[in-house]
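The complex appears here minus one protein chain, its other protein chains still in place.
The letters A, B and C name the chains in turn, as written, and every chain counts its residues from 1.
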């Protein structure tokens, strides 16, 4: 039977390269794959484009990647309160693409679902329409928003079975399921790995087709 | 506490009017709200626009609505083998809008999610692009597909709690969750109603915000 | 001039919520409205990070950092609540499924434009937007809750916003620490004024014209409104 379990975080980030685009799940610390982040720092890769809702705080979170100067650009909705990122942003060392959160996650879903984009009413008449194509449909004007995809997605789940089905914990679900669909390689850090068949097939949130590697946080 | 339980199918279809657009869940008989269909027939409404994956067979299913001559138009992906519908279609008495199934359900999701449409690669270079706007994005051509919404959605769930959270049964889930998001009034026929708090909050598929009425199939 | 305290303002907004419906309370001050909902309310609170039917705050020491709201504050799940992913959560917002969103703001215009995500003057700090735009565009009814004036005493209710817009023509009601103002097609209507403050005083610190309601209501210092 399919088995996507890898030994540890180091094995989980294998293949990550300079210049890659990387999605990282989480809203604040909920859903953030912390062991994975530490392993990414160990790889020493540079020039990453990061796609994540936040940009860290002052703690050991996405801040780790900024401290290690691995990030060239971040696409996110709320990078406030992120000390290391802010320092580099002020110096012009890192680029920011700010996206309203609902548009952010819908662009990721579009990337995973093979859509070329979608028409959104969000941001019309604001700075968020700048540089974007406007399309009229059904007699109303919309902004054309384009899909996001990544080389790697790293998210945090609660349980994974050995074939790669995943569940999440409460509000730690957030952006993780959509991100899991939108990368060449999707890696899920979980609390615990269970046998195939141990998860309720009605309650699996990310089916294994989207998942390339899982590992249990130590 | 919120309570959306209604007594029976008759109460569940209250307010349905001539000319309404109605989504009906199901793939074949799985997910088809059969008690609801019988109650719709009792209302005697006419000129419905039906949005459902199929158009019935030779049995008591969507066929009921066609036999009762309640349908002016159907938007669906696969109306083959539908005897009553086919008879009326041949005579030009009912209009058909045929939509590839993935586009069908994505249009419904767009309707429920407040999007003005989406760019799809499905149907390019085929009859399914006829009459649709084409848009180039990211260097590739796509078809602009528009959202679908309805006055009423009727779907079949497995369990509902009294506040209106819903679960589904195996492959009877299919189009039901998206349809539940895309109507002015969403009605769910279920096998059984349970108390609020009895459903696992991680396993609820349709949260109660989308649900206006639930009733237990007798 | 007397002003309502932050808690009393939250209480005033809570007293105006309907008995039922789906409500999103924005980050910061609006979030405190939840503390003043009656125990038997049928209102269900939504948070954009994927939860419907938020319960009371957890007791100290029982916080779970996987169960937070959009302000990243620990919460609980009430009976009948559900968890879901961000796509479905923002579909609830953008799709018009939320009845009311209560938002903070820097400025609101007489047309109902809202500016609440940035003042545009960041001194080089990165801007953040979160779900502010999605919420302002998506919820059926947008209420704003804010101090009536800036710290310097300047107006926040204005003819046209000078700060970058969050959304245009969406706000229907403004709750401030001295008044309640309705945004109507024929302009701003002064619905209620804090006791000890005159309509003229409210107008003096407002940057757009207010028409007093036919029967002006009175706000007391607890946030209750009568008349």
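As a convention for this text, a contact is a pair of C-beta atoms (placed from the backbone, for glycine too) under 8 Å apart; a residue touches a chain by one contact, two chains touch by 3 or more.
Nothing here was measured: the structure is a model prediction, and the numbers come from that model.
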_Given that one chain is not shown, what are the shown chains it touches?_
A, B
*In the full complex, which of B:120, B:165 or B:185 touches the chain missing from this view?*
B:120
*Tell me where the left-out chain touches chain B, residue by residue.*
27-31, 55, 77-80, 82, 85-86, 89-90, 96, 98-103, 105-106, 109, 120-128, 168-178, 205
*Can you list, in ascending order, the chain A residues touching the missing chain?*
1-2, 109, 111-115, 161-163, 165, 181, 196-197, 199, 201-202, 204, 207-210
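The definition used in the following text is that only the chains that are shown with their structure count from here on.
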*Approximately how many whole Å separate the CA-defined centres of chain A and chain B?*
32
*asked:* Where in chain A do residues touch at least two different other chains?
replied: 106, 120-121, 168-170
*Indicate the residues of chain C shared as contacts by at least two other chains.*
77, 83-84, 87, 90, 93-94, 138
